[in-house]
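All protein chains but one are shown in place.
In this document, chain identifiers A and B correspond to the written order of the chains, with residue numbering beginning at 1 in each.
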Amino acid sequence: MDEIIKEPNRLESVSKIGAMMIASFLEIKEQAARGSKVVWANGLPAFLLARGAGLPVLHAEGLIAGLAAKGLEKPLQEAAEEFGMLPDCCSYARSFIGLARIARGDFALNPDLDPTLYRMPPPDLYVNVPGAGCGTGRLWGDSVAAICGVPAFHLEPRFNWDESDQAYNFEDYIRQQKQFIGLLEEVTGRPYDWDRLREVMGHVKKAVTLRQEIMDLCAHKPSPASFFDMAANIGPVCHLVGLPGTVGLLDDMKQEVEQRIAQGVGSVPNERYRLYWDGIMTWPKLGVLGRKFASLDACVVAGAYTHLLFMPRADLIDPDRPLESIAHNLCGIGINCDFNGQVDHIVNLCEKFGIDGLVMSETQTCRAFNSHSFAVMDGVGRRLGIPAVTIGGDSCDERFYSDAQTDTRLQALVETIEARRKNRLR
Amino acid sequence: MSDKRLERALAPFREAAARPYDTVKACKASGRTQVVGCSPMHFPEELIHAAGMLPVVLQETEEPVTEGFAHVHPFFCGITRNAIDLAARGGLDFFDGLIYSDICIQNRNAALSLKHILPKGVRMALAQFPTVLSRDGVFEDTLRELGKVRGFIENLAGRRIEDQALAESIRLFNRNRGLLRRLFDLCRESPGRLSMRDRQIVVRAGMVMPREEYGRLLAGLATELEAVEPMTRSGQPLFLSGHLCQGPKLDIVDLIEGTGVEIVDDDLYTGRRYFALDAETDGPPLEALARRILDRTVPVPTRSDGEMGWAGYLVDRIRQSGARGAILLIAKYCEPHLFVYPFMKAALAEAGIPYLMLETEHEVVSLEGMRTRLQAFVEMLDRKAI
Partner (left out) sequence: MTYAAGVDIGSLTAKSVIVDRDCHVVAYRVVQGLIVDEAAASESLSLALAEAGLDRSDIGCLVTTGYGRSMVGFGDRNVTEISCHARGAHFLFPGVRTVMDIGGQDSKVISLSPDGGVGNFAMNDKCAAGTGRFLEVMAQALDLPISEMGPLSLRSEAPASISSICTVFAESEVISLKARGRSRLDIVAGIHEAIGRRMHSLVKQVGMGRPVAMSGGVAKNVGVVRVLERLMGTDILRPPEPQIVGALGAALFAREALA
């Protein structure tokens, strides 16, 4: 049987992000070479606050995701496994640890590899800001800090067990940020530049607002962009936030999307099914998956990872009140609330984007983003009557992904959606 | 004969540990008390006790996960999957309340799953004690959280917890912990006095039994053990480390002891870790509990102490115990443990201490494989000794 492979229509603006990321990594290297202290972090608030202190920040997840998307991620994981990390552990964490070991010269890279891809300046400070409140960020932060012989600072939001926790947790997070700023002053030896931070917050408000608008435009049928575009579009609201060109890129992207809508051009050549993706993106298979869904005439329109994280409350960002703005965008959002709350968020997404089916990617080395899987499948299934399928995979470790299994399951999902449509017509 | 007396003294502990939740249900059924479950770590059971309720540290039961798979993925740690499975099968419905501690993302998610699955009659709370010890105001945060938890417990019990009652509970728990320390010290001196299996059982029983009765039985057991003369050592003396959150399955403890080694000491949760620290008995009791929670003497990787403390601590403990090597038990998928493991490896290698790492799972699989590894490790030690 001949297999029909269709290419998705990737957004052109998204393809520019890679080069901007690489340029920014280079910039960090250059600043380090000029004697600047370097911060490594795993979350957006650290960026915003560190930029106020004038420090270059490496968002290692962005580096790792970029490498994985090109199939270059393995040396990082090998470096971590040589150290004693088991493959069961979060692959982001292992990649951070591998990156730290390479930065310190503790791991001998294969001479066939391009060292500039992997060798970053080691941190002088590590900041853990789990955007989704995952405690594993604290573990790998301490590990990286111990490997590099530097302090780790943890900016962990308290958890909203129920809504009554929000007020205290919000204040607590502001307190934590103030303590962090005190540390930044010590590290840099100069007073914190609040004006700079307010300026950065202005940028981030524009950036996340634009990103939100772009994602909202995908409610259109056919969807002009996909979850895969948006997953690649995290850089501008993370690593690249506050840098020149970022807001301009997002402006261009919005225009590109609006133009597609005007011309009736969809992200997939023939959109028949609109899907939701749960779990973290399977970075090493970004291209493979994009093609797979396009070939099934399915557009993955929205996902928890892209739509519920990375400052989803642009409306609550006030550049003059930076610490409050950040706290609003961490406390109670994403998975920082109970399962009912998480299911509500996802039901809203599915309704907004006209979703026909759920793709629950297991992200097998993660135990933060997929705890709600069953509650979501059940809750969304009952409230909206849409089917779900699970597929194996992981954020950066491609060993957990199996192509043949994925094909079977996705095809089954599409067949189920068709069957339900026929039933409704009868 | 002292053997028979020892067996009699051990019987109630074995009964309670073999059927932990039946023991608890029997307590409840006899109308004596409400029961409140709490998860590891650091949870101050004294607060529950002072409210006149029975504190129960959640136990990992033997059954393989079945219905739980409709609620949790297989790649979650055993204690999480087991708790969710029990909840799905109605096995936790007898609890009047459950308090989870936010120690790691899996524990937190177990709490969320349970909150989602359990009937409303089982009231739940999440205790968020500090996970980063270097933060400003960590003592005040702990005190405040304890206050919240106290409020939850008082609400459940329908009465206030008086400071006087809390102080008394602290004294009782300190006494029990002291007796456990005495028992384990007697075993460090002569491991043959009580098998590691029975030591585990004695600790686990104390997590589910009424604490007054437990204390009396412990005192009796200690008397029996003190009467046992130290025996000549046979087999390699080893240190058993690991299992942060629950005890290892007894099958595995049996396997280890079956190779002929002698476990001289340990840092297991259902071992030394559980009773290592007492709370102060002077001053406001809630503050004493806060200080006990924040005590850094026994490092635990579920919170950040800035120095991967467990690695160095383990080396010191092994040296103090006179063990010739260590067995590290890691519960599969336990991330707090897995992240500190490379540092433990490095510290043990530097100290020249041989060790064997065994991954354990909730479903006891590949016992043969474990047996082979244990035997190979002992063969290695025996050859080194020649």
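Note that a residue touches a chain if its C-beta (ideal position, glycine included) is under 8 Å from a C-beta of that chain, and two chains touch if they have at least 3 such contacts.
Note that this is a predicted model, so its numbers are computed, not measured.
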{"item": "Candidates B:Leu133, B:Ala276, B:Val298 or B:Met380 - the one touching the absent chain", "value": "B:Met380"}
{"item": "Chain not shown: contacting residue from A:Glu81, A:Asp106, A:Glu199 or A:Asp344", "value": "A:Glu81"}
{"item": "Contact set of chain A toward the excluded chain (per top definition)", "value": "1, 3, 78, 81-82, 84, 87, 399-405, 407-408"}
{"item": "Positions on chain B where the hidden chain makes contact", "value": "365-366, 368-369, 372-373, 375-376, 379-380, 383-384"}
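The working rule: only the chains that are shown with their structure count from here on.
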{"item": "Interchain centroid distance [CA atoms averaged], chain A/chain B, Å", "value": "37"}
{"item": "Complex contact set, residues of chain A against chain B", "value": "83-86, 88-90, 93, 134-136, 138-143, 146, 151-152, 154, 156, 158-159, 161, 172, 175-176, 179, 338-340, 362, 364-365, 367-368, 370-375"}
{"item": "Residue ranges of chain B touching chain A (in the complex, touch as defined)", "value": "70-73, 75-76, 102-106, 108-109, 112-113, 115-116, 125-126, 128, 131-132, 135-137, 141, 301-304, 306-308, 332-333, 335-336, 338-343, 345-346"}
